[in-house]
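The complex is shown incomplete by one protein chain, all other protein chains being positioned as in the whole.
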Amino acid sequence: MEHHQNSGNLLRQGVNVFIILAVLTALEFAVAVTSASMLLLVTMAIIKAGLVLWNYMHVSKLGGEDEGHEDDRESYAFKTETNRLGLWLFLLSDAFLFAGLLVTRFNLMGLTRLPLNQTLGLVVTSVLLISSFFMNRAEVQMSQGNKKGFTTNIVITIALGVVFLLGVLGVEWRLAAAEGVIASANAASAAFYMMTGMHAFHVLTGVIFLLIVLRNTGKGLYNEEKHWPVEAATVYWHFIDLVWIFFYPALYLIGRLM
Amino acid sequence: MSRPILNRFLLFSLIGIALAIGINEITFLFLKSEAGRAPGQVELVIPAGTADKIARGEAQSAIPANMVFVTGDVLLVKNEDNVTHMLGPLFIPAGASASMNLDNAENLAMSCSFQPTKYFGLDIREPVDWGTRLFALFISGIPLGLLLALYSFIVWPVRTTVNSNQ
Amino acid sequence: MNRLTQPGWVRGLLSLVFGLALGSQGLAFLQFLATKTYNPFDVGSWVLGSVVAALTFFAGAGGKKVFHLALMRGLGWQFLGTLAGGFLAEFLRALLPDMEPFGKFGFSEPAWVLGAIVGAVSFLAGAGVLTDWFKWAKGESTPEHHHDPDGWEKYFGVSLDHKVIGVQYTFTSLLLLSYGGLFALLFRTELAKSGMQFLDLNVYNTLMGLHGMVMIVSILLGIAGVMNYLVPLLLGAPDMAFPRINAFSFWIAVPAAVLLLSSMALGGFDTGWTGYPPLALRAPVGIQMFYVGVWVAGWSSILGALNLIVSVLRLRAKGMTAFKMPIFVWAAVATSIISLTATQMIGLAFQLVIFQRVVGMPFFDAAKGGNPILFQHLFWFYSHPVVYVFILPGLGIISELLPVFLRKPLFGYKWIAMSSLAIALVGFLVWAHHMFASGMNEYLRVPFMYSTLLVAVPTGVKFFSWVATIWQAKIPRDMPTPLLFVFAGIFVFLLGGLSGPPNATVSTDLHLTDTYFIVGHFHDTMFGGYVFPFFAALYYWFPKVFAKRLDEKLGKIHFWLMTPSFIFLTLGMMKIGLLGMRRRIADYDPALGFDIWHLLLTISAYLVAASVLIFFINVYKTLKNGEPVTGNVWNSRSPEWQVPSPMPAYNYDRPFEVVGEPYDYGVPGSTYVKM
Partner (left out) sequence: MRNLKHYLAIAVLIALVSVLTYLGMVNANLFPVEASAQAVDIDWLFNLQIKLIAFFFALIVVPIAYSMAVFRRETGDTSDSEPIESNTPLEIAWTILPLILVVWLGYIGADNLAKINAADPGALEINVVAFQWKWRFDYPQGFSSDTLYLPVDQQVLLKMTSPDVLHSFWVPEFRVKQDVVPGRVTDYRITPNRLGDYKVRCAELCGTSHAYMEAPVKIVSRAEYDQWIADQTAIAQANAAASAANPDAGRGQKLYESLGCKACHSTDGSGGIGPTWKGLYGSAVALSDGTSVSADDAYLKSSILEPGAQTVASYTAGAMPASFSNLTDGQIADLIEFMKSLK
């Protein structure tokens, strides 16, 4: 696994992925502003999701290569593999919730969208994307035993998470209400608040999870070999990003303005 | 899940969908209803002399009193009569034409000056567009594919790595 | 067990009577305060009174010690948590302009909702289910295993042992079955004659809807119980993959059940178990308890399923490849795939209605661009697949027991295994067959008809394989009770299954939908696919769990009382349904001439209930007086029977190895496991 690669490689990989994600996001924004082709937007979102799944969330670790301790079911490696499976199944379940929210959105709004602040949308999306980048950095540092680097990166991630929360709940909700997107006024607006609200709730739990991991790192509970909670928090955090990769176009880009 | 298993599922899903295309479209021929088309422009022509006929009390009109549309249709009304006509919100001077976007599925009765009954019914339905048809294929094709794929594992077993941890 | 037989019993019974009187009349009095009418026989008060009575019973029977039990602590905390949440919400509302705090039922509606959620979480915290996780978050480590107390107390405390949890689930399930059955008896009595007898319309509707949902939760807990107890044993694992999540999944179902029942006290609801808006938007506050209760119970399903899948994928014994797993494990995996994913959709559907009622977000208000049909899609996306959740474990039990009793291999083992998966996966894409008359997109009715009919194929494969297993088998002369229930299960499920295709073809469904034909259809499928196999499992594995064998004679009386009356009940339902009997009506037109039928149906319902009562008596008598049996009672090849009963704490002291096929009965010299 990571032990074999040098840190420069991993850093470069993280950066490359991030750049592609950023470019795609910018492209999405540009496409939507100019022509709003739903097919294109969905394709781009799927590509972004694939990148995150593969490079940040390491989906291939699932049932991929065994860590070779199968006989010893009490070993940390065996248990980690079991935990990992559990976490991914949880995310699968959670994904159905978000899929349901997307269904709700398309059922209620069809191919129209709400008058939301485009710039702000792009900004919060970028914030979450950048936080994923730092989260990835943090994990790489941890797997190399660099606790200090880990701490710095995870603090940045948490800060960006909080900025995202403030951006959506504090600014976006207020601006939207000013534009007439009021939860009790029509179903479309209600769908908007439900989607962003449920997502924000997950961001909040993610932030709490990261804070716990940060604190326990301080207590010296993890090292480069054994850091399952760090991996779990990381994967969860990227999952939240993954959800937003679909929510962003669904809320901001797809459809005609109402 | 290992790759051969996944491939098998994908392959059979495609087979299922292929079969479902046959099944669905044949039945669709039976069910073909007025709304079974994609949205487009629908033209309605008010022939010359309509106003006179109505004034004379002639009940028969060349224009149907009810029409079925699908959402996304554009209704274009051409007035070839020599007086101004009204259809709901549309105001169509003699010789001109006006159009209306039919965006929501609803059943409307619009006040109208070119019908003896002074009423024109617009029944706007969801179109059976490609999205709906693809969804339909998905609904009947995927289960069929899954079903066949699962049993195919017994008839043509794959070498898997699922059990390799033993 | 012997604690239950000491004079505590007498104390318990006295406290039961006391609790019932206090509970029911106390609630009736509260209602009097709210509505100024005193009705000592109010059904809702009595139902909740019986919950109080159950508690006082245990308190009386167990004495002071009972209050140390996690269950009691949890319930106490749930009560306090509900109050705290309620007052918090009222306080917040008082800060807002134009809000009148408090309402008809004490708290206002938002306060009840918040109270319900806080109450459920308080239950878990108070019972001690979350303690380890809090410690982990604080960076403390906890012992890998907890030690359970001896005797019956362990069943009332937070245990991490899958076998204890399995028994807890099963007990709760039977308790809820009794509640659901009791509701059925109440409204069946009302239906015995046209005209309104002793229920009012709203109470009828509430009882009917609660009957449906309580029974469904009972099934979910019942299958969880059987799966929890069996799957680790069948896999050769010491426990489930995540014992703490396992405990959490069980315990969260308890406050959920309390919430469901408490909807009776808050005005009930008149929507049936489907809770469709816009009707649900006008229902009394009770509907919120219903929604929140189901929402909370959903987490039990999701996490239980997650645990099970991981356990099967990770903890199989050496040599247990996919096609050497016991067939029940296949069924459990198939079931869990559905529970894990689809459950989120009913949660979401209910959540949307809760928000529309509390905050006014108009998801289902057509005047504001909402869509009532959307709810139905979300609801059935779960609620159809869930019917296969009910039956797959049951069909697994049938497949598991047939070879043991017939001493013959399971015919087409692989085909049956794949059929479970096929039913589960195909079942995901058929949901709209519940909406053929709803005004959904015209064009889509046909593909949904196709996909629905497809389910008949894998179900058929199961039936044909069972027939081939039974064909030319030496069927035992004495017909042990579990085998009887297996045969009845096959027969009844066949009746239910064959009444499925007429519902699936759209034009015939337009006549059948929302009639008693459907009611007959689903009682047959649920009894055939769940209730009968569940009883078979209880009779079969009881000696494993308690090292005592249930009485055969009472078992046979149970069977012969239940089966004919039940079959008559459902066939009668189908007949009057075809003739025009709508479902969910408290009263029917006497001109239809159904009075006599309904009377007969009510009588058969009572006979079914009586048979279940006999089962309870059997369990009680066996626990009290039964002879210990520790061996391989049924001469099975399955690993759990190769060691003495009851199972020790961490199951097998040495891991076993799978060396043969699971069901090779009659094949000379073959063994399944090497201990």
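Here the chain labels run A, B and C in written order, and each chain numbers its own residues starting at 1.
What we mean here is this: contacts are C-beta pairs under 8 Å (C-beta built on N, C-alpha and C of every residue); 3 or more make two chains touch, one makes a residue touch a chain.
The model shown is predicted, which means the values in this text are computed figures rather than measured ones.
Asks: Indicate each shown chain that the hidden chain touches within the full complex.
Replies: Every shown chain touched by the left-out chain: B, C.
Asks: Out of C:A322, C:V358, C:L453 or C:L623, point to the residue that touches the absent chain in the complete complex.
Replies: Going through C:A322, C:V358, C:L453 or C:L623 one by one, C:L453 is the residue touching the chain not shown.
Asks: Check the options C:S50, C:N246, C:S383 or C:T513 and report the residue that touches the missing chain.
Replies: Answering carefully, the residue with contact to the hidden chain is C:T513.
Asks: Of the residues C:F290, C:F463, C:F485 or C:Y672, I need the one that contacts the missing chain.
Replies: Spelled out, the listed residue whose C-beta touches the missing chain is C:F463.
Asks: May I ask you to list the residues on subunit C that touch the chain which is not drawn?
Replies: Against the left-out chain, subunit C lists 35-37, 200-202, 205, 270-272, 276, 278-279, 282-284, 366-367, 370-373, 406-409, 411-415, 437-439, 445-446, 449-450, 453-454, 456-457, 460-461, 463-465, 467-468, 470-477, 487, 490-491, 494, 498-499, 501-502, 504-508, 510-511, 513-515, 575, 578-580, 582, 584-589, 664-667.
Asks: Just checking the interface: what residues of subunit B touch the absent partner chain?
Replies: Looking at subunit B, the ones touching the missing chain are residues 23, 26-27, 30-31, 33-34, 105-107, 147, 151, 154-155.
Heads up, the rule we're going with is that only the chains that are shown with their structure count from here on.
Asks: Give, as an integer number of Å, the spacing between the C-alpha centres of subunit C and subunit A.
Replies: 36
Asks: Residues touching two or more other chains, restricted to subunit B: which are they?
Replies: Nothing qualifies.
Asks: When you check subunit C against every other chain, which residues touch at least two of them?
Replies: Within subunit C, no residue contacts more than one other chain.
Asks: Mind pulling up the subunit B residues that touch subunit C in the complex?
Replies: Counting only subunit B, the residues touching subunit C are 20, 23-24, 27-28, 31, 33, 35-36, 125-126, 128, 132-133, 135-140, 142-144, 146-147, 150-151, 153-154, 160, 162-163, 166.
Asks: Once bound in the complex, which stretches of subunit C touch subunit B?
Replies: Interface residues on the subunit C side: 316, 318-322, 414-415, 418, 421-422, 425-426, 428-430, 441-444, 446-448, 450-451, 454, 457-458.
Asks: Per the contact definition, I'd like the list of subunit A residues that touch subunit C in the complex.
Replies: Within the complex, subunit A contacts subunit C at residues 63, 73, 78, 81-82, 85-86, 89-90, 92-94, 96-97, 100-101, 103-104, 107-108, 183-188, 190-191, 193-194, 212, 215-216, 219, 221.
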